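One protein chain omitted, others in place.
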Amino acid sequence: MDRKKISKADLGRWLDTIAGKYELIGPTEDEGIIQFGPVQSSAELTLEYANSLIPPKSLFFPPVESLFAFRKRGEEIQLEETKPLQQDRVIFGIRNCDVGSLSLLDRVFCDDLEDSYYRERRERTTLIALACPTPPRSSCFCTTFGIDPLSPAGSDILLTDVGDVYLVDAVTDKGEELVALGEGLFAPLTEGEEKELQPPPVDMPQLDVRELRERLEALWEDEYWEKLSLPCLGCGICTYVCPTCHCFDISDVGSTSDGVRYRCWDSCMYSDFALMVSGENPRPTKRERTRNRYFHKFSTFPSRYGTGYACVGCARCLVHCPGGVEITEVIKDISAKEGVSDR
Amino acid sequence: MASESSDEGGNGYEPKILVFACNWCSYAGADLAGVSRLQMPANCRIIRVMCSGRVRPEFVVTALSKGLDGVLVLGCHPGECHYSEGNYFTRRRGLLLKNLLQFVGIEPERFQVRWVSASEGAKFADTVEQVTEQIRALGPNRPQGGMHSTEPGDR
Amino acid sequence: MEDKLQELVVELLGDGAMEYFIGYRQGFEPSHVVPCFVTDKSEADRLIWGPLCLQNLSKYVLQARDLDGKVGLLVKGCDARAIVELVKQHQIERDKIVVVGVPCEGQVDPRKMEQVLGVSMEQVTDVEDAGDEFLVKVGGEVSKLGKEQVLRDKCFYCKHPTSFDYDYTLGEVQPFTIDSESEEYDAVEKLEELPLEERRAYWLKQFERCIRCNACREVCYGCYCKECIFDRTDPRWLDRTPLPRENEIYHLIRAVHLAGRCIDCGECERVCPVNIPLGRLYKKLQKDIAELFDYEAGMEYDTVPPLVDFELDDQDPFL
Partner (left out) sequence: MTANIYLPSIATVREVRPETPDTSTYVVSFDDPQLRESFAYEPGQFAELSIFGVGECPIGIASSPTREGLLEFCVRAVGTVTDALHDLEVGDKLGVRGPLGNSWPTTEIEGKDLLFIGGGIGLPPLRSLIQYVLDNRDRYGAVQIVYGARSPQDLVYKEELKEWEDLPDVDFHVTVDAGDDTWDGAVGFVPPFLKDINPSPTNKVAFTCGPPIMIKLVVEALEEMGYADADIITTLEMKMKCGVGKCGRCNIGDKYICRDGPVFSFEELRSIPGALEV
């Protein structure tokens, strides 16, 4: 579909129309935290944000979700599956790093053993991406991983702020349906506008990751991991704010006769993550856990799923890590290292 | 750990109260109350501990958070501890915990500490009666109900 | 002062007095300061010192338990209280640590500074201490901010700006004045005055946000248990699921376990990614312990922690 425009004043009207038909989810601010959550009207949304604290992966793979309820009735055990969604949804304002992360998560959850909860949420959600403000945050490095903060790839609609209006690129049928809901609010671009209304190019530091995987794989035994793990405190912030991390735990809450089986986010940085009941732990110290995390992102994920790296450069982990472990530094360190044989 | 919550409020409401009783004084006091056939409400489940000092704060916090309506810790009178000083520690800990629970909005009646000796069968019965009535008057601790009434929302 | 620090660290590493030194370095942007582990003399030039060196590095000395040698660390006066407690509670031998005391004239609360400046910390390229005020550089322009506007809460009632127990010191604190009426327990008292139901609602709303990333626990110097009660599976005290009820159990148990040990370093609240005002919970216990038992954690080596101690005439409301 051709590029259209919508005035800033009309954006709210359009979103309110959407909210009448779908569950509308977008960035809101509460207690100083930007988060994606359901809203009744566009007035609750904030547009003053770089990105949310918790990535919108939480809307597809929630921090806690009930898988099913169980109930004992006499001798019988009844299981009741949880329905992940009541209504089709529209997510407004997702950034492209997070859109990119969804295609990575799709590989995990929608392989031949399909996760029906994730799958249903993905299928019943339309994504309205919002091109990133320029200049980007100083921490951002999504272009390192091939993500274009101004591209509609992966979403259904991309909105780009070019001053008084948003440019509108609806790139899927789902996206066009939403645009159709806002009849009269959208206008085609004139020839002059086509040229004139362009977002400024996004300039951000680009890390060299071309040989990252090969270099990393040569460093399995390197003492680097020991040193890197020194400031790590073993908390789970990096994994919880990461849009590509997908580890979870499953646990039962309730009694043996009445309860719920939940799954909730878990973190490979926790000391008991892989601890077996026998007391054995394949990743007994922070060194192994830190190494495992970076290997997962830059070696084993790409190799297992045939994708690029499992990092989208959103920089949440480097902003929030209390120990100051910075993934950008790790990438630079690895790239700067000679192979293990040279050491 | 008790996990079910009390019945919803209304006429049928019966609070569930957890009592930790020291083996040497209060539990014996409870025994005496029983043998003396004193009338007591049946809302209390008693757990015998070797000393009131054995009652760690997490026992209380977890019981209340998981939906019990009240927790009562019973120990020997200060100065009369079988282990000479266990209940002095209980006293300090109890004070702090009581204040903290109130600070986060839990009614003070829901966590109580009392000293009941082996000879005080009547005091045991009175205490149980009094605490039960106080808590009954407050109503359920977690009116929202059972373990999984708090459905997690998307974040 | 940075030069002096770097020279000292080079010297200490050089003569083998320690295995590594823990200080601060600049992170991905100028206003973002992170812990710095110097294992080699060549890295000492990364060390910095300033009003944005917020972390209490004391937790890291526990890592030295498994080392043959010593570790050195940079210690502000407030953080030194953690060292006192760790030694007092037999978690680490004092002679395993090389304490480099640094005179601290107040730390910046980045959230306050963002509010006062109206720009994000990302724009702040330098913060310099200048007695009663901070010189803040934003986009090439330097502005002066009175300390009372942007200091961390805990700095208003700082008990000793320099560590009283150090092996080396980088100097003396220059006297400065803060024009402020705020009292140490203001925030706690304000909450105490609320009706019970409002307090309940307040804390439930806070706990509900918790994602249970465990950062408050991991960053806390006082959380030194080999196996945390929350990680135990048998009996299981806590489900990993971050349901509001489980979160409440987590925070309340952690608070009572820290009673008498919390030194009000504020790290738990600072690292919390969802801004839960944990400090108020801990401050409440600190206040009660001071009032009831006349004890303050981390101030002396030779006092007995309040919960392993008692007086015959302690207050007794339980008769």
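Per-chain numbering from 1; labels A, B and C assigned in written order.
Convention: a residue touches a chain if its C-beta (ideal position, glycine included) is under 8 Å from a C-beta of that chain, and two chains touch if they have at least 3 such contacts.
Every value quoted in this text rests on a predicted model; they were computed, and no experiment measured them.
Just so you know, the chain we are not showing touches A, C across the whole complex.
Within the whole complex, the absent chain has one touching residue among A:Glu193, A:Asp249 or A:Glu329, and that is A:Asp249.
In the full complex, the hidden chain is touched by chain A at residues 67-68, 70, 72, 75-77, 79, 81, 108-109, 111, 113-116, 217, 220, 246-252, 254-259, 261, 263, 266, 268, 273-278, 280, 282, 292, 295-296, 299-301, 303-304. As for the chain not pictured, it touches chain C at residues 233-234, 236.
Here is the rule we use: only the chains that are shown with their structure count from here on.
Taking each chain's centre as the mean of its CA atoms, A is the chain most distant from chain B. Relative to the centroid of every protein C-alpha atom shown, the closest chain centre, again from C-alpha atoms, is found for C. Separating the centre of chain B from that of chain C, both taken as means of CA atoms, is a distance of 35 Å. The geometric centre of chain A is 31 Å away from that of chain C, both derived from CA atoms.
Once the centre of each chain is set as its mean CA position, chain A and chain B turn out to be 46 Å apart. The set of chain B residues touching two or more other chains comprises 152, 155.
In chain A, the residues that touch at least two other chains are 54, 63-64, 253, 262.
Chain C meets chain B in the complex at residues 188, 191-192, 196-204, 211, 229, 235, 237, 241-245, 248-249, 252-253, 255-257, 259, 281, 284-285, 288-289, 292-293, 306-310, 312, 314-319. Those residues of chain A whose C-beta lies close enough to touch chain C in the complex are 31-33, 53-54, 63-64, 137-139, 227, 230-231, 233-237, 240-241, 249, 251, 253, 262, 264-267, 270-272, 277, 315, 318-324, 326, 328-329. Against chain C, the residues of chain B that register as touching in their complex are 1, 57-58, 61-62, 65-66, 78-79, 85, 88-89, 91-107, 112-115, 142, 150, 152, 155.
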